[in-house]
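Please read through the structure below; I'll follow up with questions.
As you look at this complex, bear in mind that one protein chain is not there, while each of the others sits in place.
Chain IDs A and B follow the sequence of writing; residue 1 opens each chain.
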Amino acid sequence: STEEVLDFAKASTKTLTLLLGSIQVFVLVFFLFGTTYSPEDYSPSEYQVFRDIMVMLLLGFGYLMTFLKKYGLGAVGLTMMLTVIAILLNVPVELFCRFLFGEKEDTSFPLPLKVPTFVDGEFSAATLLISYGAVIGRASPVQLVVMAICQSFFYAFNKVVIVLGFLGAEDVGGSMTIHMFGAYFGLAVSKALGPPKVSSSSNAEPSQVSDVFALIGTTLLWVYWPSFVGATETGVSLNENVCVIHTVMALLGSTIASFYLSQKLGHGKLDPVHIANSTLAGGVAVGSSARLAMTPGGAFLLGMAAGVVSVYGYKYSTPKLEEKFGIYDTCGVGNLHGWPSVLGGLLSIVFVAMNSDAEFLNHEALTQCVAQFLAVLSTVAIAASTGYVTGKVMMKTVGEAPDEYDDSLWWEGEYFEAEEKKEKV
Amino acid sequence: STEEVLDFAKASTKTLTLLLGSIQVFVLVFFLFGTTYSPEDYSPSEYQVFRDIMVMLLLGFGYLMTFLKKYGLGAVGLTMMLTVIAILLNVPVELFCRFLFGEKEDTSFPLPLKVPTFVDGEFSAATLLISYGAVIGRASPVQLVVMAICQSFFYAFNKVVIVLGFLGAEDVGGSMTIHMFGAYFGLAVSKALGPPKVSSSSNAEPSQVSDVFALIGTTLLWVYWPSFVGATETGVSLNENVCVIHTVMALLGSTIASFYLSQKLGHGKLDPVHIANSTLAGGVAVGSSARLAMTPGGAFLLGMAAGVVSVYGYKYSTPKLEEKFGIYDTCGVGNLHGWPSVLGGLLSIVFVAMNSDAEFLNHEALTQCVAQFLAVLSTVAIAASTGYVTGKVMMKTVGEAPDEYDDSLWWEGEYFEAEEKKEKV
Partner (left out) sequence: STEEVLDFAKASTKTLTLLLGSIQVFVLVFFLFGTTYSPEDYSPSEYQVFRDIMVMLLLGFGYLMTFLKKYGLGAVGLTMMLTVIAILLNVPVELFCRFLFGEKEDTSFPLPLKVPTFVDGEFSAATLLISYGAVIGRASPVQLVVMAICQSFFYAFNKVVIVLGFLGAEDVGGSMTIHMFGAYFGLAVSKALGPPKVSSSSNAEPSQVSDVFALIGTTLLWVYWPSFVGATETGVSLNENVCVIHTVMALLGSTIASFYLSQKLGHGKLDPVHIANSTLAGGVAVGSSARLAMTPGGAFLLGMAAGVVSVYGYKYSTPKLEEKFGIYDTCGVGNLHGWPSVLGGLLSIVFVAMNSDAEFLNHEALTQCVAQFLAVLSTVAIAASTGYVTGKVMMKTVGEAPDEYDDSLWWEGEYFEAEEKKEKV
């Protein structure tokens, strides 16, 4: 009831105020005393890449998650909050991880702030939003802020210290460091949160309008995905070019394969969930290998496989995770980001082997293949274990919510009261 | 009823599976064995143009067609499917047409894949989506895939072999090869499909929400249109500049003229159809002449004329086509893409004559004028005849649909059943 909701919101505002306040003070001090201007040259392309990825975060991820008919404000609004927190925290945390790992060139202090610094922040935000997708509608804002704080460390540790640092794996477009980490972190958090309330299950459905909103996210993610995959190659003309071509081919592959399989499994009817999500699986899978000479046909084939894996994931993996493991995945991030990134990560072994003389690789052929394999293993392991711990911490922060998947828990709006009256009648 | 719908979907899934499966195998083989990397330099501008046009296709055209209150998933979702099929098929088909016509420089095999190759694919997708607009809500996914396959050949033949090849006409922004071809092809398909069911007419209406969704498409098309018109001039600084200036002036002209005329004809009330569509007519009309010295004022005047022609088209041409010719045009593509492109194509004769010494023209003054005129004629003739044949082929593929303009025919969703129950009560 309305009163219960108000009490619950009131009970959590103290913690939320403290957390958001602390973050603000911490990053303000860091940016005031820990950053400076970069003496390096600036290229407008850097900003364009930053801007394109920002479209993917605020609108792409934000609207993709609006498919829940009663959680549109939470989807877009809390996406804004989480994105901003992730970017702000990532700058000091990644700097700290680079200190830990001891790469000399990137650890100058105060940090010379450049647009690519923010792009790194966007990558961490993408990872957080993927995890958010697993628990959207169920984790409260307080819990989400806790998740953002914890993940900012674990994400940076896995990426900077382990995958790119110690292992020297190839992962230009973040299949492993971003999609895989975000998905399994989120699923582990969800495991820790436990099953959703039975009474809220009707809220978790889409409406036709909310499904059309969700496709805003899908289509924007599709369009700007090549900017994401090629982001760190900005200015390196040849690599940029192959990243774009491979990403486009992979997305074309996952899109046509998703339509093919969705109507086949649905006996002539398409499932909006597959079309909104699995069409993008090629972009997830291509990330690790995008600047390798995987050939356009190879990227297309990988994309098709990713689309197939993703659609089958929605059909078979989601119910199994719920029934056997008690893991509830609101947006199906395990199917869009999880399985396709595992596929892409493992197949990067093949592409690395085929292109072992690429100058940007860190090891000779066999070692690099092993590094790719270990990067998959360690990312899944670190994500799942730190995610589970994070979820347990999140469970300590606020009591049980009176309802789920419902904006009226966390947002003011006279229309919520009107709606409630209507439902009572 | 629900059962009828399920039976219809089941009956068509066999053909759809075969068609989508065959396309996938064909393009996979082509891209694996028929393409290679381009040794040429890459410029980030190429990708930016590709990306901008992709926004126009997936979001611009996709959301522009969401005005049908019950067909939002079909508008955006099937737009994704058709766009991807068109791009994938266009690459081998256009290569084949260049072989036919025998231009030496573009026929190397395996084809060196560049981002502009995909941009050509986007042009064919735009053409297909225009045709889709004429039959949206009525043609089934199976029929649409048949349309996509057939049009990929006819479109490429008209553009590569006839208009730009044999005739050497000037059409930098595709008024003729894209808008005119897409519109008359779609109208001819619609003629072949016959009249819509009377019982479905209430589905074909907009709602206030679906009209606001449609304006997402309008505004995005407006914003990115200059990228479309100037796409092939990327990197040719002077031409890019005049293409942008002329396209903006033309859009400003069609927008203000559409508002002027719509409220005048509506006695003080604006028609959402005019504002969603006719405002863009300037972009359609300016395509043929955009890199000629048409002057900013000339482009503005052309845009105003295109807006006027388009609004009058919705008022007079649409009812006449329905009553006298049995041609039903769901989105009114004849008014947004048809008449304005005829206007733009014919007026390109004037602008060519005024600027006959432009170095990029293929002929001396009089011959070029004749070429422009013949390009209009042949485009309309080829589009209408091949479109009609395509429509007849489409009619052979699946039986009569139990309903029209309704997502529940082709999409799964519990909300459809809830909706049906509500309507019964």
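The rule is simple: a contact is a pair of C-beta atoms (placed from the backbone, for glycine too) under 8 Å apart; a residue touches a chain by one contact, two chains touch by 3 or more.
Since we're looking at a predicted model, the values are computed, not measured.
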Write down which of B:11, B:28, B:100 or B:223 is the residue touching the left-out chain.
B:223
Quick one: say which of B:106, B:211 or B:322 touches the chain that got left out.
B:211
Identified contact with the non-displayed chain, of B:45, B:318 or B:385:
B:45
Touching the absent chain in the whole complex: find that residue among A:87, A:371 or A:384.
A:87
Which residue from A:11, A:236 or A:381 sits in contact with the chain not drawn here?
A:11
Which residues does chain A use to touch the chain missing from this display?
6, 8-13, 16-17, 20-21, 23-24, 27-28, 31-33, 35-38, 41-44, 47-48, 50-51, 54-55, 58-59, 62-63, 66, 70, 72-73, 76-77, 80-81, 84-85, 87-88, 113-115, 118, 141, 209, 213, 216, 407, 410-416, 419
Sites on chain B contacted by the missing partner chain, in the whole complex:
45, 48, 52, 205-209, 211-212, 215-216, 218-220, 222-224, 226-227, 234, 237-238, 240-242, 244-245, 248-249, 252, 255-257, 259-260, 263-264, 266-272, 275, 279, 293, 295-298, 300-301, 304
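Operating definition for what follows: only the chains that are shown with their structure count from here on.
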Per the C-alpha centroid definition, the whole-Å distance linking chain A and chain B comes out as 34
